[in-house]
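Notes follow once the structure below has been shown.
With one protein chain withheld, the remaining protein chains of the complex are depicted in position.
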Amino acid sequence: MNSNLVVIIAASAIFYGTPLFFAALGGIITERSGVLNLGVEGTMLLGAVTGAWASQHIPGSAWFTVLASIFIGMTAGALTSALLAFLCVTLRTNQTVAGLAITIFAGGVGLSSYFANIWKVAEGPVDRQIRKFDVLGLGDSPIVGPIIFNQTILTYVSWVLVIGVSFYLFRTRFGLQLRAVGESPQTADAMGIDVVKYRYVHTIVGGALAGLGGVYYSLAIVPTWVNGMTRGAGWIAIALVIFGFWRPGITLLGAYLFGALQSLGSTLKARNVNISGDILDALPFFMTIVVLVLISSRFAHRRLGAPASLGVPYEREER
Amino acid sequence: MKSAVRMSGVVKRFPGVVANDGVEVDIRAGEVHALLGENGAGKSTLSNILTGLYRPDEGIVEINGEPVHFSSPRDALDAGVGMVHQHFRLVETFTVAENVVLGEPGSPFVIDQSRVAQQVAELSDRYGLAVDPSARIWQLSVGEQQRVEILKVLYRGAKVLILDEPTAVLTPNEADVLFTTLRGMVAEGRTVIFISHKLDEVMKVSDRVTVLRGGRTVGTVETARTDTRELASLMVGRSVDFARVTRTNPVDRSTEVLTLDGVSARDDRGREALHDVSLTVARGEILGIAGVAGNGQRELAEAISGMRSLTTGRIHVAGEQVQSGRARSAIAKGIAHIPEDRLHTGLASSHSVEDNLALKNYRSRDLSRFRLLRRKLIRSQADELVRNYDVKTPATTTPVRLLSGGNVQKVLLAREFSSLPKVLIAASPTRGLDVGAIETVRTRLVEAAEQGVSILLISEDLDEIMSLADRIVVMYEGRIVDDVDAGSADRQRLGLTMGGGTLSGAKS
Partner (left out) sequence: MRSPVRFERRLEQPKWLNWAIPVLSLVAALVLGAIVLLATGKNPIEVYDRIFERGFAGTRALSGSIKTATPLAFTGLCAAVAFRMGLINIGGEGQFYMGAVGATWAGLAFGNDLPTGVLVIVMSLSGMLWGGFYAAIVGVLRAKFNTNEIITSLMMNYIAAIFLNYLIYNSTSYWRDPKSRNFPAGKPIPKRADWNVYEIFGTRIPLSFLIAVMAAVGVWVLYKRTRFGFEVGVIADSPKAARYAGIRTSSTIIIVLALSGALAGLGGAADVGNFRGLLDSKGLQMSGYGYTGIVVAALARFNPISTIVVAVLIGGLTNAGFALQGPDFPSGLVGTLQGLILFTAVAGEVLVRYRIRRNRRTVAVAA
């Protein structure tokens, strides 16, 4: 039963969707503060390459190395996004151009490739990996076993994060202030909230999560370093944020949906089921456009739309 | 009597202007103190300093006798000073309760929604500020939103409340309710600073008045011992003449130039802003449109000038119908429009003077051929207009936003008048201008009327309307509620109908 097509697809959906979710969660956190981060793809790649390097070079037990690699990947992501924050919040540059600059700078023809080259990351195996493990021995249970009880530790972490970040955003005082910064920085400023600090912090945290997503690619999914290995996952994550209406719960489901679509094509082909893989590949992007059109209407905009100040640099009147 | 707030020698400069030039203000605890002045007198700047949004370049601010240095609005709130802004600082997508509790330092890590709602309900009952704590801001009326602003300030235990032009968006009835609320707060020991430019309100609600002019204090008086004439003259610096302008050519009512027939339109939020408006303006007649801002005047101006589509009704100019919602049609039929928002609607502010002067006629054969602009002709048109209308600008290529307010208005006048329109809509044409510029604008308007232009004068300044208009209509909630000949108009009656009251005395 567990080799049933649906079960396999569901399990893959979660597996492939997890890094998308991390990056998208980072995107939610960043965008809720009003900053549009288009540098996610590049950030993820930097996370992936530094994580892979760490996995190859940090001595110690497997657990320790993996943990250290995750930490280093997240740090790389955080630093990259700190740069974005500096450009967007302090220098008030056009956020789109800044994000693109980071993706080019860090991406497949940029720094990540450069580091990989210099550190010779691709030349050795990455054997300290993030592996799936059997939870409480339930990994073989019918249906739910492979889907829920046989995933990587990071997947379980992501589930905790959904609850945690949702709680933070909608039930705590800081979450309220963050959302105020994203909806109306003038108001937040007038109420004594430090807009600059909120934007910096949340952009950096978002970057760390993107870095985490990148590490997942080089240590779990592939798992090794390949130049440009995220292959657009960063862009999909950006789309996911919209698709998930800037809410962690829906975004998780969206990530699994996109993850399913990603793995669906090859899985079906292996089973000789003939559905055009291209249409499936294109589906996430079409869906995002549809969602975007729907939420841009006047009715939906207020209830479901983007944080109102997204992408707009905040300029306080002179003090 | 102790000073609740004292500001002395306060100076604040911005690029190009000195907003406060050595202001002296002394506000006693437990009083309603009015800060009176025209637009640009420095009232808002002063209050922004008091609430920590601006830092003074020079001077001392004291709260309860202690000097303070606010570096942020939070500092001011901590010191017990809270401001209710003219332009609300509310997050539209949040609820009332969320807005009230936002940024409050004492609030707990996890927000207890029901507790906050309860506290808000308590406060709103106590002060008569009825509002639903779980409503979202975009669902509320302007008056209700203002109540939320006041609740925010009260929630933080502010002892000193500053209200910046609070009645600008209220009907006279709502304003009276507000005044009662304010007196109630003062009776409890709080202090209220009431910023306004409206003489009668200041007389009604305040204990003392400080008058600002040109960034300086020109006097502080006890309200009981003064009257509107004295205040007005302090405010403008000379005795103000409310006399009516005399027209040399009496208006011939039979020559109808502009007709509106059952016109309705929606506002930006999709709500009905104009209901079944019908009016006519004769050739050379100045029709004054009176009313508190926000009763559909802007939508009326935009409907006639083609910026806004009509949901019902028709508009005709000299017998020809104007296409609904098509500004080009309106321009072609001879409708000119000097909008309220000069720099962002009437002008492209980063563009040059000459480009803006050509903003409406760049398509005409005089200025372009084969879709190419004829720059030389645009330049010469600009030179001529700048000369004729005495616009002070370094060059015709100077961006319009660098000009002073009066000169910006002159550019608009030059463009709109020189198009030889049949109809001119002038919305708040003298707001924010200095006295000399005001005279110029008014003179030009009357001149145009004398030459046969039908003018719609939309203004919140009842005195201006009464002195310039031939006929006055009053707009209230998107309808025309009164129509009188200006010569026999009575201020009381107009004030009443502006507030929605009916002439028989009962409220509509």
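The first chain written gets the first letter, and so on, giving A and B; residue counts start at 1 in each chain.
Convention: a contact is a pair of C-beta atoms (placed from the backbone, for glycine too) under 8 Å apart; a residue touches a chain by one contact, two chains touch by 3 or more.
Predicted model only: the values in this text are computed from it and were never measured.
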Please identify which of the visible chains the hidden chain touches across the whole complex. A, B
Determine which one of A:10, A:87 or A:130 touches the chain that has been left out. A:87
Absent-chain contact - pick from A:23, A:68 or A:239: A:239
The one residue from A:19, A:34, A:51 or A:107 touching the chain left out of view is A:107
Options B:126, B:344, B:392 or B:491, residue touching the unrepresented chain: B:344
Contacts of subunit A with the missing chain: which residues? 36, 38, 83, 87, 91-94, 96-98, 100-118, 227, 232, 235, 238-239, 242, 276-278, 281-282, 285-286, 288-289, 292-293, 296-297, 306, 311, 315, 318-319
For subunit B, which residues reach the chain that was dropped from this view? 8-9, 15-16, 55-60, 67, 69, 71, 305-307, 326-331, 337, 339, 341, 344-351, 355, 359-360, 362-363, 368, 371-373, 375, 399, 402
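Note that in this section only the chains that are shown with their structure count from here on.
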Between subunit A and subunit B, tell me the centre distance in angstrom, where each centre is the average of that chain's C-alpha atoms. 47
Mind listing the subunit A positions that touch subunit B in their complex? 171-174, 176-177, 179-180, 183-184, 186-193, 298, 302-303, 308, 317-319
Subunit B residues touching subunit A - in the complex, by the definition given at the top: 14, 53-55, 71-74, 77, 85, 89-94, 98, 101-103, 105, 107-111, 136, 138, 270
